[in-house]
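Yeah, one chain of the complex is gone here, protein chain that is, but the others are all in their spots.
The block that comes next holds chain A.
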Amino acid sequence: MHPAVSVIFFTVMSGAGLGMIFLLGLGFPVDASAAWVFLVGVVGGGLAVAGLLASTFHLGHPERAWRALSQWRSSWLSREGIAAIATLILFGIYVLIWLATGSRHQVLGLLSALGAALTVFTTSMIYAQLKTVPQWHSRLTPVVYCGFALGSGWLLASALGTHEAPEYWGIGLIGLAWAAKWMWWARASRSRLGDAGSTPETATGLGFIGKVRLLERPHTGENYLTREMVHRIGRKHASRLRMLALVLGGIVPALVLAIVGLSGAPALVNLLAAVSMLIGLLAERWLFFAEAEHAVSLYYGHR
């Protein structure tokens, strides 16, 4: 699959923002001045909004994006749009009340936390629902998305909030998220198109005669299908990118957290861990798309 920068940026950034909203809604301690609370709210909400805006760059007609709110009965993408907007409105009101009164409205907080969790889940289901991409079509996909959102959200919240010794929790959450991703990678390596039972023989129905091989494409150049779904250039550096994702997204943040936790350095240093993790997740998300095999590639000569 074509790794579109807008979608990669969207899923990583809005994931972190929504993870932070989830934690703040559940009552992650931020005992600080109103200005600082405002900043914390802007980081959480801002990342989620920036991600959502980036995702509209992926659309052919962004001005019609509001229409995507209508088909929640059948479409995960529609559900995601509704969940995201509802969550941001709830969280906005939650932060405004917090700023105005100095106290946090518990019910609104819980509702924004629930909304944030649902939004990340619906995002992941957009990919997990697709039978055409067997590597994505798994229950582990939502687990990984939620795990990374929670992990990166925790790092941001721990840097800006006043949780006591958040570093050990942070290391645990990063570890769990990467354990899920490790399982996802292991499953993906044995969930290629052929493993799911799709081959050029089933795609053409000609397997009863013999082995099927593409002789001629229908067109001499590229088309939308080959650019979008038969994209393979991104796989060139797969193993190096996987290492980069793991180091920047997991090992470096865990080391930073451990050093901060042991040395008693200010929690703000955890921001380094958060930034490193987000960069690592951009690489992880690139691979999520670039390594995915789509069924239509069977009509274009890929086994």
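Criterion: a residue touches a chain if its C-beta (ideal position, glycine included) is under 8 Å from a C-beta of that chain, and two chains touch if they have at least 3 such contacts; residues count from 1.
The rule we apply is simple: contacts and distances are computed from a predicted model.
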Among "4Fe-4S dicluster domain-containing protein", "ABC-2 type transport system permease protein", "Ring-1,2-phenylacetyl-CoA epoxidase subunit PaaC" or "tRNA-splicing ligase RtcB", UniProt-listed name of the chain not shown: "4Fe-4S dicluster domain-containing protein"
Residue of A:Asp31, A:Glu164 or A:Glu216 in touch with the missing chain, whole complex considered: A:Glu216
Chain A, residues in touch with the chain not shown (by the definition above): 1, 58-62, 64-65, 67-71, 73-78, 81, 126, 129-133, 196-198, 200, 202-206, 208-225, 228-229, 294-296, 299
